[in-house]
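A single protein chain has been removed from this complex, and every other one stays in its place.
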Amino acid sequence: MVAWIGSRTVPLPAAIEHVAKLLAKSRCPVFSLDSDVHGCRSLIALAERVGATYDHVNGRDLAHEVALHTDIGGFFATATEVRRRADVIVIVGDIPAAHHDLLLSLAATKPDLSRAAGRRWFRINGKGGPALEGELRRRAKVVEVGAPDLPIDAVLGILRASLGGRRTPAALTDIDALLGALGKASFPVFVFSRPTDPASLAMLQGMLIDINRKQRASALFLPSDDDAWGMVLASTWMTGFPPRTGFSTGSPVYDPWLCDIDRMIAAKEADLYLWVSERDEARPPRRGGLPTIALVRSDRPFSGAAVTVRIGKAGLDHDGVVYSSRIGTLRAATATAPSDLPSVAAIAGELQHALQSEDMASC
Amino acid sequence: MKPLTFMLRSEPEERLDLSGLTPDKLAGMPVAEIAGLKIGLSRRPATVGDVFKITGTDASNIVFAGGSGRFDLVGAEMGTGRIRVEGDVGARPGRRMAGGTLVIEGKAGLQAGSGMKNGRIEINGDAGEGIGGPMAGEIHGMTGGLIIVRGKAGHRPGERMRRGIIALLKGCGDYAGLGMIAGTIVATGRVGRYPGHLMKRGSLLFDRRPADLSLTFMDCGRVDIAFPALFDRYLMEEKILDRPLLGAKPYRFGGDNAVLGKGEIMFPKG
Amino acid sequence: MLIRLAGGEVVDPANGLTGKRDVWIKDGFVVEKPVSKRADKTYDVSGCLIMAGAIDIHSHIGGGNVNTARLLLPEQHAAHLKRPLHTPLSNAGWSTFSTGCLYAQMGFTTVVEPAMSPSNALHTHMELADIPIIDKATLAILGNDDFLLSMIRDDASPAMIDDYVAWTVSRSRALGVKVINAGAAAAFKENVRNFAFDDVVPSYGVSSRRIVETLQASVGRLGIPHPLHVHANNLGIAGNAATAAETIQASAGQPLHLAHLQFYGYGTEGKRGFSSEAARLAELVNGNRDVTIDVGQVMFGQTVTISSDVTRQYAGMRTAHPKKSIIFDGDGNGGGIVPYRYRKDYYGSLQWAVGLELFLLIDDPWRVFFTTDHPNGAPFTAYPELFELLMSRDARNAKMAELDRSALELTTLGSISREYTLEEVAVMTRAAPARLLGLDDRGHLGPGAIADIAVYRKGQDIQKMFRDAALVFKDGDLVVRDGVVTHYRWGRALRLNPPPDKGMIKRMQAYHEERYGLSLDWFTFPDSAIARENPFAEVACRS
C-alpha cells in the first residue's frame, strides 16, 4: 500500500489525480523538500509548473549556510584535499554527528602532500557550545581554545583581532598555542558546520582573508545536511537561485524572507502544503487547517493529511544522486535494497503528466 | 488638488507589491490604468482596483488610507514627493528610495529603507529587523538618507550600512550596525547585545551605555570634542530629538577591533 | 519527415558550397535533394542565410565553479520577466535552462564547457543535461593533480601517462583535455603566488613547461582529436605576452590550442605600464600552423570571472566588483569566482582592443575561434554585438569613440580595415570548430551532417540578424522561430571513450583507497545517474 486520500487507502493513480487537482486549484502552494538531487529537481520543476514556493525541510539551518555563500563568499576546500594537505585543523563550534566519521578519518591519517609530519588539532568553542565528542578529542588530541563565559562570536572576534595584531581586552585559553600553530602551518583548515549565527561565519571568512594575505589557509564547510546541500546545488543551476525561491509570479524569485515557508504558513498566506521527506518515519509538522500532501516513508497515512503517498529512498529503494561532503561534490548512490516503492522523481513526473499541457517538456 | 488616496477595501488575501504606487511612477497615469495594475504576489494576483478604492488626483502626494502587514515595498525606489500610510506596512518600505518623504503611521515589517539612497522615512510605530539593510546577496545596505523610527526597532538595524542616518527612538534589538561600513545610528532606549559587531567604520550614538558591549570594542574614555554638539544640534533641528543626545564629553568606545577597529560607539556620561 | 528549406543563400565553407540552393532534411540529417520525393514540410527562406548550427568551443556553462558563481551572485540576476511561453524555467535568471534557450536563439547548437574538474564530472554532466536544446561537451582538466605530477616527477613511461589520461577522459566523459596554469594551483597550495612557464612546482620539482609538453604528447598519442587546450600562465598580468609567446613556441611541431589569448596580449609600454602586444602575438600565430587560439573577447559591463586558475583568481580578488569572491582549494585545480565589471576606462578599453586586434590580425579564420570565454570576458549574450564589430569597421569606429583614447593609441586597432565576411564567420564559428573538436557530423551542411541548422534573416542590422535567428533546427527539429524558442528538447554531451587500461583502474582503486580512504565507486558513476535518455554521444578518437 502506497497511497491514501485522508485515511482511505487508494491506488497510486487516484492519489496522483487528487494531488494534481489540489495543486491546480491552489492559489499559494508551498513545498518542503527532502530528497536526493533527482527528487529535488523534479519537485522544483513541479513547483515552477504550479507557481509554488519551495524550501528544504531544514530550511532554517540551510538559510544561514546559503547566506554565507550569497552574501560573503570565502575560502573553501574539499574534504579530500584537507585530508591530504591540512597540517593544522581548527574545528569551529559544533559539528553534526553525521560528519564525525569524516573527522575521525582525518584524525587517523597524516597529510601526505604536506611537509608537516602530522596534524595539530584545535577547537574553537563558546559558552553553551556542546563538548567535543570524546573519541575524536582523544584521538586527535584536540586543544580547546575559548573562554568559559564567552559566546562563540566573541571568541572568534578576539581571535581575529589577535591574528590581525589589533588590541583585545580578553584572553582565550591556549590562544598562544593556536596563534603559534597557525603561524607555522603550511595549510591550516578551519572546519565548520551548522552555524549558530551568520555573523560568526562572516567573522571566520574575514579571518581567512586576513591570513591568506601572507600565507595559505582555507575552510572545510560541512553542510549541516548533505542532502539539503544537494538541493541547493540543483536549485541553483535550475533556477539561478538557491532556496528559498518561489514561482508565484511565474519567474523564480529568490527571497529568504518572502519565501520562508514557515513564515508563509504562520501568516496564513499559503493554502496548500506539499511535504516530502525520504527519511524514515519523518513526519510533516502539524499545520492546523492547512491542506497537506505528505510524501513520506511510512506504511500508514499521515493523520490530518489530505493525501499521503509512500515513497522510496534514493540509494536504498532506487538509484539516486546525492551530495557528499566526503568528496565535496555529487555522487551516484546505487540502490542497496531495490524495491517497487515509487521515487519522488517518479511521482513528480506523474504529477506533471496529470497537470498535462502538451507543449511542456517534463524535466 | 487632493492627495491621490488608496482606500483599503478590506485586509488583502495575499501579499502585495506596492512598489508601483509611487509619485514618480503614477505621475500622469489615468485612474483606470492605475486600478488595473497588478499588485498581488500569489498565482492569481489582485489588481489595485481589487484592493483599493482610489480618490484624489495629486500623485505627488499619495495617501494609503488604511494599512496592512501585507503591504510590501511601499515607496520603493521613489525619488520625489510624499507617501503617507495611515496604518501598518509589510516588508521593505522605502526599498532603494532615492528621495522624497515616506511616512508610516503604524508599524513596519522587515528591512524598512533597505538599500535606501536618499530621502526620509518616518515610522511612528515599531519597525522590524534589518532596518536599512541589504537584501540577500547585496553587500551594502543603506547608502544615504534618513530613517526615523519612533517605536521599537528589531535586530540588526543598519546592517552593512554605508552612509546615512538611522534614528531609533525606543531602542532596538541585537547587533545594531552589524557589519557597518560607515554612517550613523542614533538610539535612545535599550539596545540589544553586541552593537557594532563586525563594524568597520561608522558611529553608534546612544543615550546610555549599552548593556552588552562586544569585547572587541575598546574603551577610549571620555572625549572632549566638538562633534557631539554639532550633531546634537542637527538632531534637534531635524526634530528627531528634542534635547541633546550626547552632550559634552561623552564616553567613546572604538571598534570592532576584530575587523578594522575604526568605528565608534558614543554615549553621554552618567 | 522530409523538410525542405527553400530559396535561401547557403554559407557552407566546409564543403565549398556557398550560394543559393535548397537544403533538405530527413530524419534529423541533411540529405541530398531527393530525386522523386516531395517535401512533407517546406520553409520559404528566401532572403535568408543558411548556416550550420554554430559551435562554441570555450564557454563556462556548467559544473561546480559555474554553479558556485550563481550561488555567490543572486542579486545580479533578480528575475523580473514574466514567463514568455511554456518552456520550463526558460526565463530563470542565469540557469541551465536559460543558457540552452539563449544559445539556441542565436543559432548555436553545440557548446563546449572547457573546464571540467574530473572529480566533479557527475555534477557537471547533470548540469549540462539540464541545458536544453543544444549539444554539449566538456574538456577534462589535468595538470595540477597529484597523480599526474607524481608520475612526471617519477619519470613514468609515456604509456603510463597515456593510460592515466585515457582513464580520466573516459571516466569523466570528456571530449578533450585542458591544462590550466599548469602546476600553479598545486604550487599555490604551497603559498607560491606567481608562477611562470619555467617555474617549478615545489614538492614535485616539475616545471609548467614539462607538464604542458607531457600532456600535449599524450593527447597526440591517444588520438584525441582536440589538441591539448592550454590556459597559459600569468593570465591578465602586464607583460604576459612573453609568456604566451613562449607557450606558442613550445608547440614544437604538434597541435596546441591556446585559450582566450586576449588575456595574454599585454605589454608593459605606456604611462601605466599596460599596453597591447596583440600584433606581435598575431604574427606568432600566423607563423605557426600548429597553433590554434580562441580570443576571449572582453565587452563592457558587469560579469563574473570563473576560473580554475586559482592563483590568478586569488590575485583578482583585489578588484572584485561587487566585493565578494570565492576561492576554492579543491583536488587538482580548485578554482575561484570573482565578480568583475569591465569599465570603459584605460584598462577595459585596452583589453577590448587587444581582443579585436587578435581577431582581425590573425589571417586564417580556421585557426582563430570566436569566444568571450563566457562569462569571463563577457556573457555569451554579447555575441551578436561582437559579430557586428568583426564585420563592420564603422561599428568598431563608433564604439572606439566611446572608449579611452590613450589606451586605443597603444593598439593597432584604429588602422585595421579588415571586415569579416559571412564566409569567414561561418568558418570561424562552424567549420573550424567542428574540425578542431573532431566532429565530422556537424559544422557543415553536406549530406550526412546532423541537421543542426541556423537560418538568419539578412539585413543591415548585423546584431539583430545574429541575435534572433529566423529558424533554428536541432537534429532536424525546429526549435527556434524568429528568435523565440518554440520547441523544447534535450541535447546530448559529446564524449570520447578511449578504453581504460585494466592496470590503471587497479592503480586508481588503490590510489583512492589509500589517499582518500574511499573506494573508487565514490568517484565514478554510471550513465544512468544522469537520469536522461541517451545523455551522451560518443565521438571517435583518431587512430
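Lettered A, B and C in written order, each chain numbered from 1.
The rule is short, and it goes like this: a contact is a pair of C-beta atoms (placed from the backbone, for glycine too) under 8 Å apart; a residue touches a chain by one contact, two chains touch by 3 or more.
Here is the rule we use: contacts and distances are computed from a predicted model.
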UniProt lists the protein of the undisplayed chain, choosing from "Formylmethanofuran--tetrahydromethanopterin formyltransferase", "Na(+)/H(+) antiporter subunit D", "Dihydroxyacetone kinase subunit L" or "Sulfate reduction electron transfer complex DsrMKJOP subunit DsrJ", as "Formylmethanofuran--tetrahydromethanopterin formyltransferase"
Quick one: which shown chains sit in contact with the chain that's not drawn? B
Touch with the omitted chain, as defined above, among B:7, B:65, B:182 or B:241: B:182
Full-complex touch with the removed chain, picking from B:27, B:211 or B:225, is B:225
From the list B:16, B:110, B:165 or B:199, pick the residue that touches the absent chain. B:165
For chain B, which positions touch the chain that isn't shown here? 144, 163-165, 182, 184, 201, 203, 223-227, 229-231, 233-234, 237-238, 262, 264
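As a convention for this text, only the chains that are shown with their structure count from here on.
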So the chain most remote from chain C by C-alpha centre is B
Provide the C-alpha centroid distance between chain B and chain C, rounded to the nearest whole angstrom. 47
Between chain A and chain C, tell me the centre distance in angstrom, where each centre is the average of that chain's C-alpha atoms. 33
Sequence positions of chain A contacting 2 or more other chains: 70-71, 249, 254
Among the residues of chain B, pick out those that touch two or more other chains and give their numbers. 135-139
Can you name the residues of chain C that touch chain A in the complex? 62, 64, 66-68, 70-75, 77-83, 86-89, 91-98, 119-120, 122-123, 126-127, 130, 132, 146, 188-191, 203, 314, 324-331, 334, 337, 487-490, 515-518, 522-526, 528-529, 531
Enumerate the contact residues on chain B facing chain C in the complex. 135-139
Footprint of chain C on chain A - complex, ascending: 37-38, 41, 45, 48-49, 66, 69-78, 80-81, 83-85, 105, 109, 112-113, 115, 186-187, 212, 215-216, 218, 232-234, 236-242, 249-254, 319, 321, 324, 326-332, 345, 357, 359-363
